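The complex appears here minus one protein chain, its other protein chains still in place.
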Amino acid sequence: MRVDGRDVDQLREVVIETNYVKHPEGSVLISMGDTKVICTATVEDRVPPFLRGKGKGWITAEYSMLPRATEQRNIRESSKGKVAGRTMEIQRLIGRALRSILDLEKIGERTIWIDCDVIQADGGTRTASITGAFVALALAMEKILNAGKIKEWPITDYLAAVSVGIDSQKEALLDLCYQEDANAEVDMNVVMTGVHHFVELQGTGEEATFSREQLNSLLDIAEKGIDELVKIQRETLGSIADRMIEK
Amino acid sequence: MRVDGRDVDQLREVVIETNYVKHPEGSVLISMGDTKVICTATVEDRVPPFLRGKGKGWITAEYSMLPRATEQRNIRESSKGKVAGRTMEIQRLIGRALRSILDLEKIGERTIWIDCDVIQADGGTRTASITGAFVALALAMEKILNAGKIKEWPITDYLAAVSVGIDSQKEALLDLCYQEDANAEVDMNVVMTGVHHFVELQGTGEEATFSREQLNSLLDIAEKGIDELVKIQRETLGSIADRMIEK
Amino acid sequence: MRVDGRDVDQLREVVIETNYVKHPEGSVLISMGDTKVICTATVEDRVPPFLRGKGKGWITAEYSMLPRATEQRNIRESSKGKVAGRTMEIQRLIGRALRSILDLEKIGERTIWIDCDVIQADGGTRTASITGAFVALALAMEKILNAGKIKEWPITDYLAAVSVGIDSQKEALLDLCYQEDANAEVDMNVVMTGVHHFVELQGTGEEATFSREQLNSLLDIAEKGIDELVKIQRETLGSIADRMIEK
Amino acid sequence: MRVDGRDVDQLREVVIETNYVKHPEGSVLISMGDTKVICTATVEDRVPPFLRGKGKGWITAEYSMLPRATEQRNIRESSKGKVAGRTMEIQRLIGRALRSILDLEKIGERTIWIDCDVIQADGGTRTASITGAFVALALAMEKILNAGKIKEWPITDYLAAVSVGIDSQKEALLDLCYQEDANAEVDMNVVMTGVHHFVELQGTGEEATFSREQLNSLLDIAEKGIDELVKIQRETLGSIADRMIEK
Amino acid sequence: MRVDGRDVDQLREVVIETNYVKHPEGSVLISMGDTKVICTATVEDRVPPFLRGKGKGWITAEYSMLPRATEQRNIRESSKGKVAGRTMEIQRLIGRALRSILDLEKIGERTIWIDCDVIQADGGTRTASITGAFVALALAMEKILNAGKIKEWPITDYLAAVSVGIDSQKEALLDLCYQEDANAEVDMNVVMTGVHHFVELQGTGEEATFSREQLNSLLDIAEKGIDELVKIQRETLGSIADRMIEK
Partner (left out) sequence: MRVDGRDVDQLREVVIETNYVKHPEGSVLISMGDTKVICTATVEDRVPPFLRGKGKGWITAEYSMLPRATEQRNIRESSKGKVAGRTMEIQRLIGRALRSILDLEKIGERTIWIDCDVIQADGGTRTASITGAFVALALAMEKILNAGKIKEWPITDYLAAVSVGIDSQKEALLDLCYQEDANAEVDMNVVMTGVHHFVELQGTGEEATFSREQLNSLLDIAEKGIDELVKIQRETLGSIADRMIEK
């Protein structure tokens, strides 16, 4: 029995509120249980120097937490004057994940900035960021497609992410909340496309190592979670989801 | 006639949603029109080195904007590796303002961290931050008073802030939205207590200077705005507002 | 009776020594009592990127203190690797103040750098910096006007600044020395033009709030102080002052 | 046929030269083909503040490349004033990996610093760093065990790492050199213990996603590579390897 | 014939104005021709951690230039966020030089901070800084000796510094002004004590190398310059100079 009464392969309640803030081309507030992240997609009509004149675009991501998103207040990275290693890891992960389903040639010489700002954290902030950022990206692409800035729908598949882990009773769990995550022996983040292909797989056994068999159990429940998340993304996007079907 | 149809001395709609995030001792989401700020108050049971052993506490504030809180995306200060001058000015202002109504001896050797994070900006973010932070502070003080950590209510008066300005038709306006602020000839931020005393007064005429008479017009409408904001704070705080009456 | 025997509305002795250093286009050493600041104006024949090709110029200011300008030695900001919030506030204030009386179109695509370096501090360093920087700016403008680089006198009015404050006996004082400043309940900096218009007004009541009536007393003596400072500026500038009369 | 003529599941030549530098408690120069890394283990008789008085130790890792370890010269991170995200990711990975096989209670209140400095890079620098760092750590532990500083052998198992990937012909390859890595569609780093348990698994498909079946092929050849690396570690350690058998 | 009409072995006019600023324990304004440096000596009643409890003191130096001390304005090091290599070299040189004539045991557990701030530069700023800092140090030592903080005079000898160089006509010159320095083929800074012993000798032939014979010519005129500087220091110190005689 899990701390919040869920089954081992059950997601927390997922809510994706679109157009949460007014300025960005695309934005959502995604909640996975008590984890809440504002994801925005900004379209800038230029690319970094290394891509100029090549006729293709770029997508990059940034991630941050409000100081009191967590139980203990964290010092702001701006005050410390540098971005923590954990933050860099996460924002590099989000960027790579989104690049796998965005056709950079179809967006032309544009940069998409994805910003994931965690306003409340209860485990799984990086996976919620990816799942939410996908929707913000789709909203932004719809906007520039409708505005005639791009000619073709540039997103090639759905993209969602979920955490899985093994607890001290050797049980494989889906979508760990903070308390579960803190006590897990193995922690894995899985990023997959709508057709069940891996984009990223990051598993860590700091407290305990894990066998190939355990890996397989984790991947089984991760696939189940990804299916459910993609379903929610599709419902959230409504008519925009039809763009994906055409692909 | 103002861009959004308001009277010259009319505030935008103000909503203060309490306990907006779950971890902090006090938190609100304050909206003044389209300006939205998450204000949190964190109570830490220790003071900076220069205050240790003196039996009194400290309050300090930090301010930030999400990158896409504005029409154009701003580079994160953590990426730039330093806090901008504007940010420092604002967080120093918020901290000073709150220190004027908090009895630091009554909170004991504790530090109160105020975090004001703007999630959507449409002018007046620093004044909304002060008005919202006051409520978050009051919620946090109620919490530690109820927990028996402190013996007496430490807040000495209400505190609210509002912007006023003079537009190109020489009209004095209350609570400028971004478009008005960008075109104003004179911009002034007024921080006052519930009994109409000034805590801070910062007026700037970059495009145009202003006369003593114009100053007086600005202060008249600022006082009106402060009265209304204090009324909303009182209603928001409900029974906690009674603590203030006892003072 | 004040600590140095002055009347409540009396300035300290003000001396402005022109051309104090040889390289800058304009320079002064201003002394207000024991506060001494070297103010220089540098004319650079280009503008920041955001102004290129717009036919107008820019003016910006930097402020610093020698480490031992004060009673206790301060760590250099270059050693700390960052500029303090207080410094940023002051240099932004100086820059804004000077922009109010300089016609940026008349200086063409040039940047004026104002450097205010405090070599001895005894209160009122930011206001002395503004008063002295005005003279350094006028000297530099005279130089480039005489050199034919600009066609018209670009300064629209005199500009001076002074501090006022309320002491623990509720007395309003003009031009506070450090000891008075440290004990003041209210501290206000007033920047005005030669025709008594406000450019900046910054009042802070950290220890105590202040009423509208007290504000008026402070502004009365500030105006008197500004008048005297402008008179000294005019005498210091000699024939250059005639340029101002033509305006 | 691979660029260097190897079979798809063949490692490059691996050489581990022990005691490569004289000052550290343990050091090696590991070569995997043309990738060469100096790995050192430093034992410091104190722990970071958060561990003081808890009777256990800590191990942390740092990673760097000489500027011209690569085909193009890289700017030093010390010149840039900050550590790159990629570097942080790698050093966090090395540290976590080693923590999985070191009993921190058995080393007492000591910090082990692992430094991995790449002097020549040809792909797989992070996995070579882990494989080499394990040997440097074992040498350092032997030294302090012999010196009587610790009572029991603290390393619980062998630890090695290898890269695997999928090339454009959908072939799974073991131990990619730089040219193969640059062209791979999928890149995966596998860190395992001597008993074939996973410590870390990091797979990325930036250019192409990968199926569960492909994942299994990659893991099969990775296990083969790990076996061979552990064999080389055992031979390199000689009599110290007997400490591991006792476990 | 030199650019300013001096003989090859002639110093520029040297003026040392004592107690130039009021707060420091010792201060001077030294002018060597148009090079002007404010040198201050601050006495702090504690030592850095590595010296605590050892019964001896420390002396350290910092050096900076006002932005417009030079013909072209320099960006402040505080704005750049780091201290330039040239600045570090100079402040390390000044510190080492003063350590050679100060008995650190006689000053007890105190730190002497030397600050050399160039307000106008015309070549030889580092040597003027050393010559001036010696006097500021002596003034500060006299002050704490008179105050009974130390028991014995801690300065063991005079200390002065001068630049010498070889111009394009292979002529050895004493005390180069900026224009001479910029055109010199060899540049050397000599720091000596009152008894003609070397403390530092730094010669550089970037444009041209120099022979042993040329080295000897440079040292001959440097000794002459040092003699004259020590004489001026002695006259400046007046009765304090008698402390040196007792040594």
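So that you can tell them apart, the chains are marked A, B, C, D and E in the order they are listed, and the count of residues begins at 1 in each.
In this text, a residue touches a chain if its C-beta (ideal position, glycine included) is under 8 Å from a C-beta of that chain, and two chains touch if they have at least 3 such contacts.
These numbers were taken from a predicted model, which means no experiment stands behind them.
Colleague: Counting contacts across the entire complex, name the shown chains the missing chain touches.
Modeller: Over the full assembly, the chain not pictured touches D, E.
Colleague: Using the touch definition from the top, which of D:Asp117, D:Glu185, D:Glu207 or D:Asp227 touches the missing chain?
Modeller: Counting the whole complex, the residue in contact with the absent chain is D:Asp117.
Colleague: Among D:Asp9, D:Glu77, D:Glu185 or D:Glu228, which one touches the chain that has been omitted from the display?
Modeller: Spelled out, the listed residue whose C-beta touches the missing chain is D:Glu77.
Colleague: By the contact criterion defined above, which parts of chain E meet the unshown chain? Give residue numbers in ascending order.
Modeller: These residues touch the chain not displayed: 82-83, 85-86, 88-89, 91-92, 96, 99-100, 188, 192-193, 196-206, 209-212, 215, 219.
Colleague: On chain D, what residues meet the omitted chain?
Modeller: Given the touch definition above, chain D has residues 21-24, 27, 34, 36, 38, 40, 42, 44, 62, 64, 66-71, 73, 76-83, 87, 113, 115, 117, 119-120 touching the missing chain.
Simple rule for what comes next: only the chains that are shown with their structure count from here on.
Colleague: Using the touch definition from the top, what's the fewest steps needed to get from chain C to chain E?
Modeller: The least step count works out to 1.
Colleague: Tell me which chains count as touching both chain D and chain E.
Modeller: Both-contact set = empty.
Colleague: Taking C-E as the reference interface, identify its repeat among A-D, B-C or A-B, namely the pair sharing over half of the contact pairs by residue number.
Modeller: Copy of the C-E interface among the listed pairs: A-B.
Colleague: So, what's the distance in Å between the C-alpha centres of chain E and chain B?
Modeller: 51
Colleague: What is the distance, in whole Å, between the centres of chain A and chain B, each centre taken as the mean of its C-alpha atoms?
Modeller: Distance between chain centres, rounded to whole Å: 33 Å.
Colleague: Mind checking the centre-to-centre distance between chain A and chain D? Centres are C-alpha means, answer in whole Å.
Modeller: About 29 Å, centre to centre.
Colleague: Find every residue in chain A that makes contact with two or more other chains and list them.
Modeller: 81-83
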